[in-house]
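Below is one structure, written out as structure tokens; the observations come after it.
Yeah, one chain of the complex is gone here, protein chain that is, but the others are all in their spots.
Entry: subunit A
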Amino acid sequence: MDLLGYGAFFLTTALIFSLVTLGLNLQWGLTGLFNVGLAGFVAIGAYTSALLTTPDDAARLGGFGLPILIGWLGAMIVGGVAAALTGIATLRLKSDYLAITTFGVAVIVQLVALNAQKLTGGPFGIGFIPRPFGSLAETPLLFNLSNLAVVSAVTLIAYLALEHLSRSPWGRVLKALREDERAAISLGKSARFYRVQAFAVGGAIMALAGALQAHFTGFIAPDNYLPILTFQVWVMLIVGGSGSNLGAVVGSILVWAIWVGSGTLTSVLFPPEQQARAASLQIVAIGVMLCIILLLRPNGLFGDRPLHVRFGKQAKVVAGESSPGS
């Protein structure tokens, strides 16, 4: 019974990661936007929903005691707007420059969460975030299974919606921008407009994931949103296969299993005084797994495009572009 309960808890967390990865897949896998600041959007979602739904607290702004669903909706809106603004601010940036900028956004969000005590509770975070099935907390199994049911439903809806979109003409435009922005523009597609949309929709999904997580743990703090979160999600997408929504979900579950498994293993194998250092082995385990996957299946488990060919073509196109024309 305990194992079942733990399994449900594990899957809940893994599926919340899946949701973040699905958001990233829309931005990177489909559109080619190098967002390494996703932890920031997850944090924005978590804090927004926490502020909206927690009971009134004299020490900080709010909480407003609103229903949980309003909190989730609010998280998506604020996360989507923040991502859209990031998209607008970075319209002219590509690849590595975009990466550095989005990374900066995440660092800023995390620092605001840490220091704006009146808004976010500062380093102490926000507690007493209402749980959807708080009344069931007495029976952990039921509580965990209910949580899993809700997260599964949300993830399934997001998955189906994103699948529908990636096969739609809208998704086709995003893929075209990923492949060759100039060609897509010559065919009448506004690169700017679609980039901002991909940022916004992806950011909203990430924020929703942050909100879900906040409501299942009941407590959030700035430390939850460090760059390691971004790293984990990127590994999940790469392992699952960039461009594939199914890959995003499967990759998340797999990587989370390795993360948790290696954590358990180190806690068993190492004496207590070595635990803190041994925890780094988790990151090593993930790194090794990433290397193996990239060697055996460079496109990830379900990737939709051969990366080496893509990069080869891009190199050629760039070379062609810089050659003097007539």
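Please note the rule applied: contacts are C-beta pairs under 8 Å (C-beta built on N, C-alpha and C of every residue); 3 or more make two chains touch, one makes a residue touch a chain; residues count from 1.
As a convention for this text, contacts and distances are computed from a predicted model.
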Handout entry: Among "Chemotaxis protein CheA", "ABC transporter ATP-binding protein", "Small RNA 2'-O-methyltransferase" or "Response regulator", the UniProt name of the subunit that does not appear here
Key = "ABC transporter ATP-binding protein"
Fill in the blank from the handout: Touch with the missing chain holds, among A:V201, A:A214 or A:M236, for A:V201
Completion exercise
Given A:Q117, A:T139 or A:S168, the residue that touches the chain left out of view is A:S168
Practice task
Using the definition of touch stated at the top, determine which of A:I108, A:A183, A:A257 or A:V288 touches the missing chain.
Solution key: A:A183
Exercise for the section: Spell out the interface residues on subunit A facing the chain that's missing from view. Expected result: 161, 164-165, 168-170, 172-173, 175-176, 179-180, 182-191, 197, 201, 304-306, 309-310, 313, 316-317, 320-321, 324-326
